[in-house]
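Our next item is chain A:
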Amino acid sequence: MARILIVDDSGYARRIHRGILEAAGHTVTDVSTGMGALESYSLEHPDLVLLDLSMEDLGGVQVLKTLREMDAAACVVVVSADIQRTTEQTVMANGARRFLAKPVSAETLVAAVTELATETAP
Partner candidate 1 sequence: MNVDPVDMDALSELFNVGLHRAAASLSELTGQRIGVDMPRLWVCKASEIEERMLSLLRGELATVHQIFSGAVAGDAVLLIEPDKAAALARFMTSGEAAIGGRLDQSAREVLVEIGNVVLGACLSSFGDMLHVPVTFSVPRIHVDSLAGVLAALRTETEEVQYAVIAATRFGLSTMEVDGYLIVAVGAKSLARIFSAMSGKA
Partner candidate 2 sequence: MSEVSALSNMALNALLRDVGDMLEVGVVSVDTHGTIIGWNRWLESVSGHRAADVLGRSLPDLFPSMGPAAIAALDRAVAGATVVLSHGFHRFFLPLQSPIDHGPYEFMQQNTRLLPIVDANGNSVGATAIIQDVTERVHREAELRLAIERAEAANRAKSAFLASMSHELRTPIGAVAGYTDLLRDGIFGEVTPAQVVHLERIKRVSAHLLHIVEEILTFARVEAGREEVRITETDAGTVAIEASAVIQPMLEKKGLHFDICVPETAVIMHTDAVKVRQIMINLLGNAVKFSSKGTIRLDVRVDEPGTQVAFIVSDEGPGIDEENLERIFEPFTQVESTLSRTHEGTGLGLPVSRQLARLMGGDLVAESVKGKGSTFTVLLPIVSSPYAGGTISGEHLLVGESSS
């Protein structure tokens, strides 16, 4: 169904989310750094990006901003352990389509991806 790019510095999180999304029939690529995310996005143009905020090289918010600058139609879902209100506000103000708190349940993740896929479908 959708082509999804997972960006997270935790191998554990990448594994879990890949498992959930592949089981729901999506195609998944994953990277562990902010720079890797930008490269992968420009090469592959995935339908949706699942973005963690805590990367060490580039902060998650920086990656979000850059992705949106590169492609105004970029569909980014932020999945983060940092669930404070100010973080959510910043993320949404910078163009994320959803903000999900870690740990994300399979149901929540699949539902969010499904909604967004139908929203952006041509």
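Candidate entries met the following condition: all candidates are chains of the complex that A comes from, given by their letters.
To be clear about the criterion, contacts are C-beta pairs under 8 Å (C-beta built on N, C-alpha and C of every residue); 3 or more make two chains touch, one makes a residue touch a chain; residues count from 1.
Note that this is a predicted model, so its numbers are computed, not measured.
Touch, as defined above, links chain A to just one of 1 or 2 in this complex, and that is 1.
Within the complex formed with candidate 1, the residues of chain A that make contact are 10-13, 15-16, 19, 54, 56, 80-86, 102-103.
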